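What follows is part of the complex, with its chains left where they were.
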Amino acid sequence: MDAPSLLKLLEQIKEGRISPDEAVARLRHMPFEDLGFAKIDHHRRLRAGMPEVIFSQGKTPAQVAQIFKHMAANGGNVLATKASRTHFQAVKKAVHKAQYRELAQAVTLQQDGATYGKGKVVVVSAGTSDIPVAEEALVTAEVMGNPVAHLYDVGVAGIHRLLANTKVLEDARVVIVCAGMEGALPSVVGGLVHVPVVAVPTSVGYGASFQGLAALLGMLNSCASNVSVVNIDNGFGAGYVASMINRL
Amino acid sequence: MDAPSLLKLLEQIKEGRISPDEAVARLRHMPFEDLGFAKIDHHRRLRAGMPEVIFSQGKTPAQVAQIFKHMAANGGNVLATKASRTHFQAVKKAVHKAQYRELAQAVTLQQDGATYGKGKVVVVSAGTSDIPVAEEALVTAEVMGNPVAHLYDVGVAGIHRLLANTKVLEDARVVIVCAGMEGALPSVVGGLVHVPVVAVPTSVGYGASFQGLAALLGMLNSCASNVSVVNIDNGFGAGYVASMINRL
Amino acid sequence: MDAPSLLKLLEQIKEGRISPDEAVARLRHMPFEDLGFAKIDHHRRLRAGMPEVIFSQGKTPAQVAQIFKHMAANGGNVLATKASRTHFQAVKKAVHKAQYRELAQAVTLQQDGATYGKGKVVVVSAGTSDIPVAEEALVTAEVMGNPVAHLYDVGVAGIHRLLANTKVLEDARVVIVCAGMEGALPSVVGGLVHVPVVAVPTSVGYGASFQGLAALLGMLNSCASNVSVVNIDNGFGAGYVASMINRL
């Protein structure tokens, strides 16, 4: 149920072909089209102008494919995160144009090519191991219609690498910073830019990193005031928040 | 060292009254004007167009007053957070125009009355006890030049109160949501609006709230994708992030 | 040793066929019929009028089957929770009428078809991934003789879905609410109904959900006063408590 369909429905009322009461009934009915295990809310895209999203982890390939197909039928972009190649293969059979972004572990379907973001979303990451999360953020921002750029492997222990690349940061309207271990990068980046920074702790590290807890706490206590934080490894959330900001 | 002073300095170069080398020396020197216990970075305001801020907790009234006075001399707005009435009294003696915002526990000095925000920042809070944190966010946004509105005491267990006031939410360009206990309000608000939501867990609660940990974890795990989070009781941080977003 | 057997025993005393002393000895002996690794307490069902239950996790299929068989011989309903299909296959060989409830990961034997609950137990869940726990609660309530209904995939970030289905909630005498991530749903549901709500945190989520800890803390801090909580993923416990309440 996307905008054109809604328009069509409302025009049918105007033309007297269906009664307002019937229209209400249809509208009420449509968003909750019941698949047996999940109510897909097409209204969500209508409301937000955002793509529909599936969190694949813990779902079978068949489930992901079925939901993906239903979503695709609504005409917008679709994104399945934390998707394995096996998930992708099931989706691919159902929706041929679906693509797999290996690094980001994401399946995408780009049916709407419009640019919604008013500036550039720049994704920064601290180490090589943080790249999967950073890529998930990047792909999310792309699917949501933002120009993107990235700056990877610029951890704080080699501060000159970051400083040698501040040019990329200056172009950003929103910055996403992904880091594991001590999670210090958002504080440093936050001090260098004058735009909002969305920080993503990653579960990269061992021992006292406690699966990303150290990085999470570090970011929540950032001494840079323009930093806000999303869940550990939540590249999607960061990409989504950044896209929301970039549309303003 | 604010914008006019910088302009003056640069004009002196143009007019040949001081050499560029000397200007560099002055610029390098000025931001680090040493007070003995803290280097005040006047460049920060210059860079960010933001007011200067003091975190008063753990500082003596005399220290807060001394820093406040130095900051005030630069001509911009000044904000002292987590300030007791005793802190305020010390500041008041040094800077007569300083004002105390009781609920927010903040001392403010509004020397720059310009509006920088492009839309409205709306602050929402769950319970009466969350108001101090919510007010800190509100005052911060005000001092940073944003039109603001608020919606208090709309906890999720009485969802009709929130739903009866969605009009206020629709006017927001950025929403700040403060909640203690289970911290569920940002998820519900996030689902109702199509703009970025900055969530602030508060330490309101007892027992298994663990001084705001429950609310913090709840917000980090929000099922609404447009939510990002700042530290427990960090009303200032939320106001700052929201202001950054609202200037874009 | 169920109610009829006890009656028979007591009648034998009345008829003078066995002495009271001998009866006491038998009664003392019977509930502790020793299987070598577990004392099955048939008295429990007698006392509580409840089915007998096996927690299958960490037990071998052979162990589960042996206990199940002994329990089945007592004539009441039997429920094996957290049972894999392999567990079921072992039980099936021993007790042919046993059935597998795939979604709930439960093996059931329905020998007593009576309705014990005075009203309806409604199970509500936030996301698709919470369904296994929700189904365990549902199956438990069914096996314990309650009319049931469910309302799935009504997370708080899309509050209109829940509000569009309040009809189902109005029919409930007890509500069970299962949610992972921020665990906010019980608070919202608790505010909408005037009956007891049993909340079940699930381990659904990642990162700072800490295997259900975030949801657990959220529910314990619920601002809705009619909410009490059971262990993470403890669908059985919720179904059991709800059944106890519904029999009153």
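By letter and in written order, the chains are A, B and C; residue numbering begins at 1 in each of them.
Just so it is clear, a residue touches a chain if its C-beta (ideal position, glycine included) is under 8 Å from a C-beta of that chain, and two chains touch if they have at least 3 such contacts.
Values in this document were obtained by computation on a predicted structure and should not be read as measured data.
Quick one: how many copies does the complete complex have, if 3 are shown in place?
Number of sequence copies in the full complex, not just those placed: 8.
Keep this in mind: only the chains that are shown with their structure count from here on.
What is the size of the turn, to the nearest 5°, that moves the C-alpha atoms of subunit B onto the matching ones in subunit C?
About 180 degrees of rotation relates the two copies.
Is it true that over half of the residue numbers where subunit A touches subunit B are used by both copies, so same, or is it different?
Same, since over half the interface numbering is common to both chains.
Grab the C-alpha centre of each chain and report whichever is closest to the global C-alpha centre.
It is chain A that sits nearest the middle.
Can you give the whole-Å distance between the Cα centres of subunit A and subunit C?
Result: the chain centres lie 38 Å from each other.
Taking each chain's centre as the mean position of its Cα atoms, how many Å separate subunit B from subunit C?
50
At what distance in angstrom does the C-alpha mean of subunit B lie from that of subunit A?
27
Note the residues in subunit C that touch 2 or more other chains, in rising order.
158, 207-209
What part of subunit A is in contact with subunit B in the complex they form?
Interface residues on subunit A, with respect to subunit B: 47-49, 53, 118-119, 173-174, 194-196, 198, 216, 220-221, 225-232, 236-238, 240-241, 244-246, 248.
Inside the complex, what are the residues of subunit B that reach subunit C?
So the residues of subunit B touching subunit C come out as 126-127, 155-159, 163, 180-184, 187-188, 190-192, 205, 207-210, 213-215, 217-225.
Along subunit C, where are the residues that touch subunit A in the complex?
Touch list, subunit C to subunit A: 128-129, 131, 152-154, 158, 160-161, 164, 204, 206-209.
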